[in-house]
Structure formats: C-alpha cells, structure tokens
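Mind having a look at this structure? Questions to follow.
Here the complex is missing a single protein chain, while all its other protein chains stay put.
Every chain is named by a letter (A and B) in the order it is written, and numbering of its residues begins at 1.
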Amino acid sequence: MAEALGGFVEGNPDETVTSFAKIEHGKKGQLCFLANMKYEHYLYDSNASVMLVAADFKPRGPIPEGMTLVRTPNPYDALAQLLAYVKNKKKQFRRHRGRCRIAWSAKLGKRVWVGDFVTIGAKTQIGDNTRICDNVTIGANVKIGSECIIYPGAVLFADTVVGDRCILHAGCIIGDDGFGNVRQEDGSWKKIEHLGNVVIGNDVEIGSNATVDKAPMESTIVGNGARIDNLCVIAHNVKVGENVAMAAQCGIAGSTEIGDRCILAGQVGVIGHLKIAPDTTFCAQSGVIGNIKESGGVYVGAPAIKHRTFMKAYAKFKKTGEE
Amino acid sequence: MAEALGGFVEGNPDETVTSFAKIEHGKKGQLCFLANMKYEHYLYDSNASVMLVAADFKPRGPIPEGMTLVRTPNPYDALAQLLAYVKNKKKQFRRHRGRCRIAWSAKLGKRVWVGDFVTIGAKTQIGDNTRICDNVTIGANVKIGSECIIYPGAVLFADTVVGDRCILHAGCIIGDDGFGNVRQEDGSWKKIEHLGNVVIGNDVEIGSNATVDKAPMESTIVGNGARIDNLCVIAHNVKVGENVAMAAQCGIAGSTEIGDRCILAGQVGVIGHLKIAPDTTFCAQSGVIGNIKESGGVYVGAPAIKHRTFMKAYAKFKKTGEE
Partner (left out) sequence: MAEALGGFVEGNPDETVTSFAKIEHGKKGQLCFLANMKYEHYLYDSNASVMLVAADFKPRGPIPEGMTLVRTPNPYDALAQLLAYVKNKKKQFRRHRGRCRIAWSAKLGKRVWVGDFVTIGAKTQIGDNTRICDNVTIGANVKIGSECIIYPGAVLFADTVVGDRCILHAGCIIGDDGFGNVRQEDGSWKKIEHLGNVVIGNDVEIGSNATVDKAPMESTIVGNGARIDNLCVIAHNVKVGENVAMAAQCGIAGSTEIGDRCILAGQVGVIGHLKIAPDTTFCAQSGVIGNIKESGGVYVGAPAIKHRTFMKAYAKFKKTGEE
C-alpha cells in the first residue's frame, strides 16, 4: 500500500487494516490520517493500527505502541486514493436488465446495467459500462457516454447530452423546461416553450435533487469536470465553465456564464445575463448582480463585493449595533 | 408566418428556416430575433436566414445579403408564439397506458396518457387530454383537470386538487405534510398531523423538485396563472395569489398570503403569517419579515426594505469597508 501511494513505512510493514476512521476515533485494525496539524494531539492517544502522515511529519510525542506510520507526500490525497481503491474493488461492470421499459430503438453499449422501473426513450444511446439505477426516467434521443452512473430517481428529458464518466446523483432533473414567461397586458403570463437541450461534458457530477433546465433554443452547458452539489439550480441557457465547483443550494439564473474553475460556496445566487471571470470565488450566500471582469477575485455579500471590503464594512456595521 | 404574427416581410417572402438560434450564433436556415438593442451589432454579421425585428427597427448598417427581416410589433412575443407553434405541432393527445397501477375506482377522461411505473389511487379523477409521465405517484381522491402535464417523478398526495392546463414539473411534491411541531416540556417535538389538502388553480406551473405542503386543516392555495420555479417551498396554509411569479429556491413559510401578481426573484424567503399586498416585487435573496400593505413596491435586503433605501445604504456600507 505504502508503495502504491509513494510513501514509506515506519513500523510493521505487514500490518493489516479492515476499515477507515477519523483520527479521534481510530481503533485497532483501522487506518487513520493526519492532514491538519490541529488534530495532531489525537495521534498520541490513538489505537489505530496504521496512520497516514506527511513525509516530513515530526512527532512531538511518543508514537503509540503498535501504530505503524505511513509517510506520504500528501496524506489527504493518499486517503482519497485508498478510498477510491476500495470503492473500485466493489464496482463491477456487468450487463443487467431489471424490470424496465426500454424503447426498441434505444442503443445500449456493452455491459450497461439497467435497474428496475427504469424507462428509456426512443433512439436514446447509452455508452459502455454505464449504470442506470432504479426508478430513473430517460427521455427520447438522449446521449449518455460511457462509465457514467445515473442514480435512482433521476430524470433526463429528451435530447439531453451527457459525456463520459459523469455521475448524476439521485433525484436530479436534467433538461426540464426553463422558467420563461412573457407578461401579458392583463397581468397573466404566457409560457415560453423550450425547444433546446442540456449538454453536459465529461467527468461532471450533478448533485442530488439539483436541476439543470434546458434552453428555449440552443443549449444549456455544463463544462468538463464541473462539480455541482445537491439542490443547485442551473437555469436555461446558463454556461457553467470547466472544473467549476458549486456547493449546495446555489442558483444560477438564465443565460449567465460562470468562468472556468470558479468556486461557489453554498447558497450563492447569481442573477441572469452575467459573465463571471474564470477563477472567481464567491463565499457562501453571496448575491451576485453584476459582471465580474477580473479573474481570481474573492467576493461575498448581497450584493457581492470584494471579500476584504465586505468584512471590514461588516465589522463596523456590527459595532454600530453594540453601541 | 409573418401574417400569423401580425408582421410584414422585408426580403424573400418564401424563405424557409428549420431551427432557432440566438442572434450571435445564427446560421443559414435559422431564425433569430432582435429584442434587446444591446445585441443589434450581431445582426450585421449574422448569416441567419430570417431575423425577427421590431416594427419600427431602423438598421444602423447594411442588412447582410440573403437575410429576410420580419417586422412584428414585439419580436420577443413573436418568438414565444413561434416556439409554442412548433411545440404544439409535436404535441399529440392520445390514449395510452404504460405498465402502471391504476385503482379500479379512479376515473380517467378521454385521451389521458399514462406512462410506465405510475400509480393512481382510489377515486382519483383525471380530466381529458392530461398526460401523466413515467414514475409519477398520485394518491387517492385527487382531482386533476384537463390538458395538464405531470412530469416524471412528481408526487401528488391524497385529496390534492389541480385545475386545467397546469404543468407540474419533474420531481415536485404536492400535498405532503407541512412542518408543524409543538414543543414539549422535555424539549422534544410533537407532530401536528395534517388533514387538509392543496388546491391549485388553472394555468399554474410548479417547478421541478418544488414542494407545496398541505394544510393541517383547510387548504394551501395556489391561485390561477401562478408560475412557481424549481426548488421553491410553499408551506402549509399559504395562499399564493393569481399570476404570481416566483423564481427558483424561494421559500414561503406557513399561513402567509402572497397577493396577486407579486414577483419574487430567486432565493427570496418570506416568514409565516404575513400578508403581502398585490403587485409587490422582491429582489433576489430578500428576507421578508413584515406585512406589506401598499401595492406596487419594490423591496430588497434581509430584512427586506425599499429597494432605493437599501441600495443607497449599501453603497455607504461598502464605502466604510474601503476606507
């Protein structure tokens, strides 16, 4: 294991572990890791059998008896590799068909797994090794790449395109109508019909119960490598850049473009028709109402302003309440 | 086409198009529109075959060769009509029964379409031409009007009433228990049971994964023509007025009344037991904690105050952070 992780061992090289635990809970037979030095003090009382530590870790106390240290360049990264290794050992690609309804004209690749109570529409194409879980609904003319997982209860509307190695989490809705209405003179609303679609790149994750609306015309786009968390809302014609990370409950209104590698913390809202420069960070609950032209900035507040400016102003604001 | 839209043609009256595109992307064979003059400059470089423009549009440059202009009173409205026309050509009302479970005592109207893995409870009534998509769950004693669409994964609990021409988007939950709990002396919570229902008017849209809770007694009401976007939460005993528009991720707490034609931008929260006057607008992320008695106001902030007041105060707040 240490070899695979590019690490080296201090202690018993034949030590075996059967599960993972947090450093404060580690027991015999478990593997723990120390990435944040704030938690170092737990190490000295731990009964964990194996402890992942940084290559240059210098203990400030005696290592507990029976604990084997594995030094790696980056313990957190090493942990991620180990978790992925165990997960992948459990993963099996095999052909399976549950009690589902698959249109005759749909084309399924090799070793596609289809659960129970799934529907797959006409002319839909699904790539090799992709897994469609129970109670998923997939419309007509959808294209899904290879090695994807579509978790239970997800819905993919007609004409949706999904790349390779994507994970669509449970209950997410891809390609539903956007929220488009034209006000009439009597105060009522006329619906804008939506004839476009959603195009999702490779290596994308869409969170549980999140929604990505289709465009009235053309496509709503989620770029390669983007990570979108639970209960986010991506409106019609939005373009989410590559490797964007968006935490839970964010909402992006219509036609806005989020630049590559932007990070949005939880509950951020961005109004429509904006362009956000690449590498922008919005702190939690930010409300973004203007374009961001410079890359690399950090913003917070509603309306969102520079983080430093907001925090300084808020400290003064707080003081006025304490007087 | 121009005739149907009340417009007139400059160019080739026999020009044909096969799809729609945004003005900056238009190619030969496509129809584009110019509603916002900010985008006018794209027109002069466009290869679109047909361009919808305003009746009084005066080009500031030469119209590209091969482009036919169609002048209409309102190009955006004309586009909405065209999209609806194409959508309706695709729509077919026909009787269909998938692999579903329909109670014997349920009554389905003419040409009702029922998808796969749908359940429909006892004594439920569904009007003519309504379409129930795959994996929908409908409880007992529900009434759904005619020409509705219930998209995949939606859940309608017992006793729910839905008017005509409604669209319930994928994964929305109508008529679940409200969040009602009475605190006990030991700090625990006793659940308030909910025996009421939800009543939805005509021409209403409820967004994907939104929820509308039933009342403990009497009804939670959504008025005619209301448009509610994805992931909104309408709590027990709320009354949403006619033609209200509510963007994504809004939350309305228990027993609050939202007046007719109010507009709520995204992520607005309104606490319980309030009355909001008709024609009120709340900007995104507003937090509403008091009644609004005057119609027609625009509010923002948390707590929400007049838009003009908030923006002026926020400008000063920002300055204190820049000092």
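Everything that follows uses one rule, which is that a contact is a pair of C-beta atoms (placed from the backbone, for glycine too) under 8 Å apart; a residue touches a chain by one contact, two chains touch by 3 or more.
Model, not experiment: these values are computed from the prediction.
The chain omitted from view is touched by exactly one of A:143, A:169 or A:214, namely A:169. If you put the hidden chain back, the residue from A:243, A:256, A:280 or A:309 that touches it is A:243.
From the options A:6, A:64 or A:98, the residue with contact to the unseen chain in the full assembly is A:98.
Between the chain not shown and the residues A:64, A:266 or A:297, the one that touches is A:266. Residues of chain A that touch the chain left out of the display are 19-22, 25, 76-77, 79-80, 83-84, 86-87, 98-99, 115-117, 133-135, 151-153, 167, 169-171, 203, 205, 207-209, 225, 227, 229-231, 242-243, 245, 247-249, 260-261, 265-267, 284-285, 302, 314, 317-323. Although one chain is not displayed, chain B still touches it through residues 101, 117, 119, 135, 137, 153, 155, 157, 171, 173, 176-177, 179, 181-182, 187-195, 209, 211, 213, 216-218, 231, 233, 235, 249, 251, 253, 267, 269, 271, 285, 287, 289, 302-303, 305, 308-314, 316-317.
Here is the rule we use: only the chains that are shown with their structure count from here on.
Averaged Cα coordinates give chain A a centre that lies 27 Å from the centre of chain B.
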